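So the structure is just underneath, and the comments pick up after that.
Every protein chain of the complex appears in place save one, which is left out.
Take a look at chain A:
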Amino acid sequence: MKATKSIFILVNLIFMLFMFLTACGTTPEDTDTAERGADEEVDEPTGDPQYGGTIVLGTSGEPVIFNALYHQDSASADVTDLIFAGLTYTDESLEVQPHIAKDNAEISDDGLEWTFELQEGVLFHDGEELTAHDVVFTYNIFLHEDYTGPRAGSFTSLESVEAVDDYTVKFTLREPDARFHTLTGYSILPEHILGDVPIGDLEDYNEFNIENPIGAGPFKFENWDPGQSLSLVAHEDYFEGRPYLDGVTFRFASDSNALVLLLETGDIDHMIAPTSELVAIETYEHVNLSSTLALRYDYIGWNLQNPLFEDVRVRQALTHAIDRQEITETVLEGQAEVAHAPVSPLSWAYNEDVARFDYDPDRALELLSEAGWEPGEDGILEKDGEKFSFTILSNDGNTTRRDIGIIVQQYLGQIGIEVKPEQMEWGAFLDKINPPNYDFDAIVLAWGLALDPDPSAIWHSKEIENGLNNISYRNDRIDEISDINTTIIDQDERAELLGEAWAILAEEQPYTFLYYPNQFVALNRDVQGFTHHPRVDMYKVNEWWLNR
């Protein structure tokens, strides 16, 4: 009897603990602050910029290597963007602007010779001056046959690079290449340090790449404590003027949950905020949220090797049957725009004038019936005794894609198409959907877009066998446009041609283009001078300052 009583008390205690814990999760003022937080966005800078202070950036990815010629991950890019400087950079409206170069490239009439004048007095962190010879040294690494990094493919059109004098550098191309603009921003490496290292050994030259990278960027590498933090300090002689901040520290955490906690406790001042965490972040008094359209689009890809999706009318019907506006409003809480073509509205090559397949289930049924699909006895569409039934696959851990799968199941279920949403671990998922397996019916996925809008990598039919065209899309005109668009240097002319490609792809619906999402940065209120770039996380950090 006594025993049962004490157990009873214990159970009660535990129950109370639960109540307490759940109470901590949601506080009543959640909704108010949420709205306030969203309106304010980034504050106007208060007063003049002031020098001093160190900012802590929270990140879940740990960098690998501080050498832009070899890294493939965004965590490394974030660090190298601060340590190094390039000839040009891409501004927040995605225009290429001169950086170390005095002006944008002077391009010869045949489009083959690109000449840059360099600013004088640009200093590396060790005090040596950056000259045209360092630029030549850096770009020659890409051209070297022993180069082991992942970027050689980008430079196939570059024939040679030479220093005309100490402050003039000339690139000579084999054929006109409009993409070359976006390739002129690579970090310039110091020849006086790396000149003697054989190119084949450069990737593993950790004395520079990991332990002591030297660049001409606004911040100097100081210390890296693997798994914990990485600190950079201001480069006093930075050619655009000393950064306001004394230093920048990256703090590594395991995942976005941990980062949000660190943000809440004030341990970090900055993080890239995932959409799923916005509700929590909006409640923090000391944090501002900044948002901008991301340079990417999310889509449902239809495997064109599957007879179900062969008919263009069927694909159009599928898009008609899915209310994408509703998806952006519910799953993404309004933080996205519906997409109609594989190009971002941020791009100069964007074409607004493309076919749109808005939500219209009746039209969807009409199109399906034209294509020979009629409801069977159980209400599911049939054609030649075959049922319209397929699996929609995405990667697990991504709740947005999971929810989209379920919503698509409901929408298509309403017009008599049977959909089974499934999720898989990321690595296994990629293996399954990519060549040589192509083992999927439909996928929910996204493309983070390159700065240059060239459609070749994703849409050219030569990319089916071993590239990124894993849905096996084939269209002769798209192949043609992919082949010739990069040879057109004039941007307006090129935009017109690309516009035709987007119109074809929008009409053919090899993907159901879902939406262009917003991306968010959570910033401590004390951080001023922040500019939100759609693609670069560490953008103009030398202009940030702390109001503390």
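Here is the rule we use: contacts are C-beta pairs under 8 Å (C-beta built on N, C-alpha and C of every residue); 3 or more make two chains touch, one makes a residue touch a chain; residues count from 1.
Just so we're on the same page, contacts and distances are computed from a predicted model.
Set against the options "Peptide/nickel transport system permease protein", "Fumarate reductase iron-sulfur subunit", "YCII-related domain-containing protein" or "Cell division protein FtsW (Lipid II flippase)", the UniProt name belonging to the omitted chain is "Peptide/nickel transport system permease protein".
Residue-wise, the contact with the chain that is not shown comes from A:249, picked out of A:157, A:249 or A:542. Note that of A:165, A:431 or A:496, the residue touching the chain absent from this view is A:431. Mapped onto chain A, the interface with the missing chain covers residues 2-3, 6-7, 10, 14, 21, 24-25, 56, 62, 64-65, 70, 72-73, 148-154, 203-204, 206, 209-210, 225-229, 231, 249, 251-255, 257-258, 261-262, 264-265, 267, 425-432, 434, 447, 449-450, 457-458, 463, 466-468.
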